[in-house]
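Of the protein chains in this complex, all but one are displayed in their positions.
Note that the chains take the letters A, B and C in the order they are written out, and that residue 1 is the start of every chain.
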Amino acid sequence: MKFDLTEERQMLQDGLRRFMRDSWDKSTREAVLDGDTGYSSEAWQGLAEMGVIGALFTEDDGGFGGAGFDLSVVFEELGRAGATEPLLEVVLAGGLIARRGSDDQKAVLESVIAGETQLAFAHTEPASRYDLDRVSTEATKSGDGFTLSGRKAVVVNGPNADHIVVSARTSGEVADRDGISLFVVKKGAEGMDLRGYRTMAGSHAAEIALDNVQAELLGSEGDAFDDIEWAVARATGALSAEALGLMEACRKLTADYLKQRTQFGKPIGKFQALQFRMADVLIEIEQARSAVINLCGNLDQPRDLRERHVSATKQLIGAVAKLVVEESIQMHGGIGMTEEYDLAHLTRRLTMCDHRLGDTTYHLSRFTRLAAA
Amino acid sequence: MKFDLTEERQMLQDGLRRFMRDSWDKSTREAVLDGDTGYSSEAWQGLAEMGVIGALFTEDDGGFGGAGFDLSVVFEELGRAGATEPLLEVVLAGGLIARRGSDDQKAVLESVIAGETQLAFAHTEPASRYDLDRVSTEATKSGDGFTLSGRKAVVVNGPNADHIVVSARTSGEVADRDGISLFVVKKGAEGMDLRGYRTMAGSHAAEIALDNVQAELLGSEGDAFDDIEWAVARATGALSAEALGLMEACRKLTADYLKQRTQFGKPIGKFQALQFRMADVLIEIEQARSAVINLCGNLDQPRDLRERHVSATKQLIGAVAKLVVEESIQMHGGIGMTEEYDLAHLTRRLTMCDHRLGDTTYHLSRFTRLAAA
Amino acid sequence: MDLSYTDEQNAFRAEVRAFLQEKLPERLSDKVRLGHELTKEDHEEWHAILNEKGWLAGNWPKEHGGTGWDAVERHIFEEETTQAHAPRIVPFGINMLGPVLQKFGSKEQNEYWLPRILNGDDWWCQGYSEPGAGSDLASLKTEAVRDGDHYIVNGQKTWTTLGQYANMIFCLVRTSKNGKPQEGISFLLIDMDDPGIEVRPIVLIDGGAEVNEVWFKDVKVPVENLVGEENKGWTYAKYLLTHERTNIAGVGFANAALENLKRIARLEMSHGKPLIEDPLFAAKMAQVEIALMAMATTNLRVVSKAAEGQAPGAESSMLKIKGTEIRQEINALTREAVGPYAMPFVSEALEPGSNTEPVGPDYALPMTKTYFNNRKLSIYGGSNEVQKTIISKAILEL
Partner (left out) sequence: MDLSYTDEQNAFRAEVRAFLQEKLPERLSDKVRLGHELTKEDHEEWHAILNEKGWLAGNWPKEHGGTGWDAVERHIFEEETTQAHAPRIVPFGINMLGPVLQKFGSKEQNEYWLPRILNGDDWWCQGYSEPGAGSDLASLKTEAVRDGDHYIVNGQKTWTTLGQYANMIFCLVRTSKNGKPQEGISFLLIDMDDPGIEVRPIVLIDGGAEVNEVWFKDVKVPVENLVGEENKGWTYAKYLLTHERTNIAGVGFANAALENLKRIARLEMSHGKPLIEDPLFAAKMAQVEIALMAMATTNLRVVSKAAEGQAPGAESSMLKIKGTEIRQEINALTREAVGPYAMPFVSEALEPGSNTEPVGPDYALPMTKTYFNNRKLSIYGGSNEVQKTIISKAILEL
């Protein structure tokens, strides 16, 4: 049993923390939030050069990591900085390409790792909410390929993606696990109508309407559900680690503020009620840290155990995130609600973690079903 | 709209509060908790003489009250004193006799109101939990009467009761609403095995095994469910008011203790964290008070509205009770856990309110079903 | 003990409802219902409609052009207007300044300013908070120095809601540094058109800019704009803050928000069924509805006492805390209810006159914004921490 990072991961963490501190400052944030893509190209290039994108892939896939704790180290630091770079899409779409792609299809990973190609994963649909099996987009065979028709919702990084991994049904009914397949669609494909917009998390996303869009099958037909669940498990580990980093950043800002802000003649951090509430926040963040460890350390375990940790961790992260967001703002008072102050972006982004990959209610209910099974 | 008590009820409240303060002191409590019946005969006689038992019945039934706010006034004062007198059994069993009984059967109410006859309501069974329709005790016609066979669980005041109102099935399956009938069984009836014991609430209760026990039908056959629900609604109002009184008593003890106990050189009530927690307790008790008003003010409304308030109020009361119990003990520290100190009995009795007539989880779930209907 | 309304009260409710049906423009109620932003003109339009009926100043006595309603009537009016999705009445002139002038202002001030408030000639804003004086309002620093017939005001105010629309601001300013911090504060009425005033919007976490910083540089204020006595402003400010506020619980807002939540939970699908049928989500909604049912009665208890002339004391603090907790919880559940469509941040679609289509269902878009915006409920108007201190001192005597 060992809870320290390996030397390599420690170096990655230190380097990344320094890099993010320098490259994701307030002016970067303001530019990103005002900009057209929802992330900083410079930061993205820097991450690629540092090997951070590669750290999300195994050596076999051209990376030099890919384990659960590689994800957690990377995403915690992104979170700490409030960064919006679309790395989670790499875990999702890139992970699925690596797992299911032919050698030809996997070739794109090299340019992804180099920071030259942007990915997105179009799976959620307007009526699917967080269910992974609820796919109604249809894929029809046409020549040696397929054409896709349907709608995909809130596709994060959709507007920037060069390749979009799209799920669609090649057989079965809307909530069947069998019959779901994955496809790769290229940017600007004919018949794809993509409406981009910015999100509360700072990233950009898109509503995508597919009308007989030419697409390339990724892996074999009809058996994608298990891999989607696998990729989402990994992404949940990553997203939870990012949430943890965001929590740490909120906590630091708040604790600093408590020391510095005076009311009634003393720093407000001297008021016992706030001290105790801050202690509660701290305790819950330690719970969140352990939950991230539990999930990232069990990503390679059999499905039952892995998914149990997916739902346990995401549920806990969602609940703690709400506490941290609400207490951080409340303990700041008015200043905590201003856009200019770092907290606004951090708390928005942290709150939005609950709206990706399943929220607290979804995962609490799912955990009871997994436990009963 | 008027939230003040009528003059009569104000007099009842004032008189009862004085009476309870004098007659339910520490030595009474100790004697009751050590005693064989779970209540004080002197207090019971006193209540009867004051007309408190009569206040639970309408004039038609020989009383001089019987409205929801009569129940709330009486039971809040019982609760405030931590009294264990089995008045709730009068609301349940007495209420059902008044509603369903023949003139002959109703004759017993006079001696109930005079404090000479003790009642109990044997409805819950070992497997029914809080469901009112889950009755498996069987009633079989025999001559002009019936014989009952089955088991009844946690029959409060069972060991003392002269008359027990017993529910049993004359037709239908275990969870049918149709086919439930009510009967009166007299103390010591042949075939009735009654095991008495004391409860955490200080009252005594009994497990009752019925083996071909002779019983008299109360009202007509098979249609008792609606009346049972009606009586339980009234009892829920009464029990909630009692819980409110218990909460007020806990709060008073705790607030007084915070002023008097010093640690680190000042009264612990000067510590802001405790002040804020005490403020939360106070706010929630005000919620509880409003919930009691909502239920007791709607007992005569149509079933849908009445039952909606039954579940809303009992759920809220249960949740607030848990907060008040746990915070009162915690803010007291060790002393709050000693039998000698008043709080022990009060918090035990308050906690047990959640185990009668449906707990928070039961009523939360029931409220959602009533709302959906 | 009687939970029903009198016949007169029921008749009044019917009258309010009929009035709203006839006079509340659908264009305005649609905006309110969908969470879209109201323009200054929208507010002015609604104020004018109410003023024409004589119903603009619900808490003013008749002699000043108010309705003379008692607390129950005000409560009924609030219930009906929130349920009808009417715009709320902008409180600064009507609910805040008006009562202070009526209680402490001169006859001339009342005669000049009150009709202007009713007629919409002035748009008032509030100059209380400063960057260093939030919960600890008494430590304010904005200074007014007497210079002949004028005060010269220098300093800064913040969190000035809708200050961008205002032409007048009522301010707490320091006129003396002697004694306790509460002493030496005065209550001034200041013309926002003075060249020494600068208003800067503060963009908030939800992307909106409803609050402002207001800077004062050698602003000249005629002495007749002093309300009451010099250095007695703290008393007036406290009167304003603790002034009978029957709507502090926000029951009407909470009910409207809960109805909206239920509507959304019926439309949103989870596992192929309406979200409202999900037992855990239904339980969360039930819990807040049960709390609201109780709080509404607590509110009525306070209202009915107020109608009998008993001034509510620290009860308002309880209502403020519980009321904001409930509203914030409803907001959080509504954000949760819209699922992934809580993410889009297409503020343009909510702006006045926008042609931008919302993303996802039209009800989803404002919900995250509302969640964040309403974090303010437990911060402003005396933070919930300040309210707990009041309860602890005034009721618990700790």
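Everything that follows uses one rule, which is that a contact is a pair of C-beta atoms (placed from the backbone, for glycine too) under 8 Å apart; a residue touches a chain by one contact, two chains touch by 3 or more.
Worth saying up front: this structure is predicted, and the values here are computed from it rather than measured.
Of the chains on view, those touched by the hidden chain across the whole complex are A, B, C.
The chain that is not drawn here is touched, among residues B:A31, B:A107 or B:M200, by B:M200. Where subunit C meets the chain that is not shown, the touching residues are 279-280, 283.
Contact between subunit B and the unshown chain involves residues 124, 126-127, 129-131, 134, 153-154, 156, 174-175, 195, 197-201, 205, 207, 262-264, 273-274, 322, 326, 329-330, 333-334, 336-340, 344, 347-348, 351-352, 354-356, 359-362, 364-365.
Within subunit A, the residues in touch with the undisplayed chain are 1-6, 9, 69, 255, 258-259, 267, 269-270, 272, 274-276, 278-280, 282-283, 286-291, 293-294, 297-298, 309, 312, 315-316, 364-365, 367-368, 371-372.
We take it that only the chains that are shown with their structure count from here on.
Computed centre separation for the pair subunit A/subunit C is 38 angstrom, with centres defined by C-alpha atoms. Centre-to-centre spacing of subunit B and subunit C amounts to 43 Å, using the average Cα coordinate of each chain.
Our note on geometry: subunit A versus subunit B, Cα centroid distance of 52 Å, whole angstroms. In subunit A, the residues touching two or more other chains are 273. For subunit C, the set of residues touching two or more other chains reads 279, 385, 388.
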